[in-house]
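Note that one protein chain is taken out, while the other chains of the complex remain in position.
A and B label the chains in the order they appear, each numbered from 1.
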Amino acid sequence: MDIRRRKILSWLGTWLLGICAIFFGSMLKSRMKFLVTQTSLRRLPLDLPQGISFHHGIIVNRRSNKYFVISAHCTHLGCTIDTMKEGELLCPCHGSRYSLDGKVVSGPARRNLKLLRHRIDEKENVLIIEDPV
Amino acid sequence: MKTLSEQFASHMRRFFELWSRVLPMPGFLISACMFVAAGSGILLAFAYDINRPFDSLQVLILSNPAGTFLRGIHYWSAQFFFVLVVIHLIDQLSKDGERELSAGQWARLSTMVPVTLFLMISGYLLKGDRSAILARQVIEGLLGTLPMGDTFRFLVLGSGEGLQFVYSHHISTATLIVFMLILEHSRGRWPEWLSFIWILGISMLISALKMPGLSHEGAGTLIKGPWFFLGLQQLLHWISEPLWLVVGGAICFGMLCSIPLIPAPSPKYVKVALAVCLVLYMGLCLTTYAFRGPDWEWALPWKSR
Partner (left out) sequence: MGPTVEKQVRGPEGFKEFLVAGIVITAGIASLIWFLKAPHRDVDNLPVVMGHREGCLVCHLPMTGFSKAHDPAAIGCHSCHLGNPFTMEKGQAHEGMVIVPGNLKTISSTCGNGDCHPQISRNIQNSLMATGRGMVSVNRYVFGEIDSPNGEGHLSRLGETPAQDHLQKLCASCHLAKTKQSPDPVGERSRGGGCTACHINYSKGAKAALERYREGGEIPKVHPALMIKVTQGHCFGCHSRSGRIATNYEGWHETMLKPHEIKGQPNYRLLEDGRVFERISADIHFDRGMECVDCHTWRGLMGDGKKYYHEEDQVEISCEDCHRLSPAQTISRSALTGIDLKLLAQRQALDRLTRFVLSGKSSRPLINVSLDRNGAIVVVGKNSGKTFLPKKPRPVCSSAIYGHERLTCQSCHTPWAPSCIRCHTYYDAAKRAEDHITGKALKGRWIEERGHLLARQPALGVRLECGREVVETFIPGMILTIDTGRGKHRIFRRLYAPTAAHTTSAKGLECQACHLNGVALGLGEGLFSIKEDDVKQVTVSFHPLFQKRPEDGIAEDAWVGFLNEKEGMVSTRTGARPFDAIEQRRVLLVGVCLTCHPGNERNAKRIYKNFPQALGRLSPRCLVPGGSLAVNRIKEMEQDRDP
């Protein structure tokens, strides 16, 4: 019985250390803000090709002079979608398919791609995406 | 059930008997792999630049044949390390080797599996190429499903897209843990010199035949992860809620850790369950490797371009 208790104690002890480390880490994170990088506005030139174009984390669907901007991050696990096949956006990681306006066509993803707020700056001829990506 | 597990155990025993006639025991080979991988890793670290990971690897590969070769040795010895850890575990479990260790020791040694996995994956991420970036996003996603996911994510991967945390963990944290575990387990014994020869020889031979590649920042409608992750990738394709898989993995790991704590005869059932999981998972890895083509469609490998 004594041996068994010691066994359990040593087992527990090992794990307690691990859990402590995690709490310590979460404390550390708040103290180490300088390690967290900041996100900023993204600017894209207005002269984008018609239809779908991919811009590192952003997908723009241009129809004449209307811009439809969605996040390229798959809602399943966050992979960057950068391919289109037969009129569907295709996630290269786990094969989620979305329609060109970001609606889920087939899984594993369940949520639609995030719509990104954006505005057009005609003076500078740029499309400004306001959401951090 | 009982007979089945006994049959399995006896088959394994025969297998390892044959093994021991040709090769040094897996334990020794593991240590040897560790040294080979660490040694080649040290050399690679000279050439690796954390600020431009992808580029520094390209320069290494394209400019220095020795560097390419060395990277091959590092890669292959690491693969063997992982495979041997699993084999060693099967070997020990099939002859109830866990009884020779204390529960704490067993639990610590069990962490060898996830820590090794982490070493492998962090190595994969350090390539900094497209598949590495995607793999990182998947891991971020997976960690994000956990309670306190943000904290985990920060501790393991840091924030932003930099590889500073991953690199630090790869070359120091995880390596150190593995070293300590091996040191404790082997009680300071050096591996037989023959194990070194085997591991170095095979790693060099395979490196000469097949170099680990880099993937290109180009189109591809299916990016396959590292081979041991393919089963997971397939499961993630099927299952919308990644948390189930994280929980599943945690349960398997929990079962492994707690084997010595379970009163007889239950450990047998646990072992059989783990063995079944492993076989299924390996099967899944293999099918994904061979039969998944572009666009996540099933494809016959001999019919592809």
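FYI, a residue touches a chain if its C-beta (ideal position, glycine included) is under 8 Å from a C-beta of that chain, and two chains touch if they have at least 3 such contacts.
It should be emphasised that the depicted structure is a prediction, and the values quoted were computed from it without experimental measurement.
The chain not shown here is touched by just one of A:I8, A:I52, A:V105 or A:V126, and that residue is A:I52.
In the full complex, chain A contacts the hidden chain through residues 47, 49-54, 82-85.
Contact residues of chain B toward the unshown chain are 35, 39, 43, 46, 54-55, 58-59, 61-68, 70, 100-102, 187, 189-190, 193, 196, 211, 213-214, 216-220, 305.
Note that in this section only the chains that are shown with their structure count from here on.
Per-chain Cα centroids separate chain A from chain B by 26 Å. Residues 6-8, 10-11, 13-15, 22, 25-26, 28-29, 35-37, 73, 76-80, 82-83, 85, 90, 92-95, 107-110 of chain A are the ones that touch chain B when the two sit in their complex.
On the chain B side of its complex with chain A, the touching residues are 102-105, 107-108, 133-134, 137-138, 140-142, 144, 148, 150-152, 154-155, 158-162, 219-223, 225, 233, 236-240, 242, 257-258, 260-261, 295-296.
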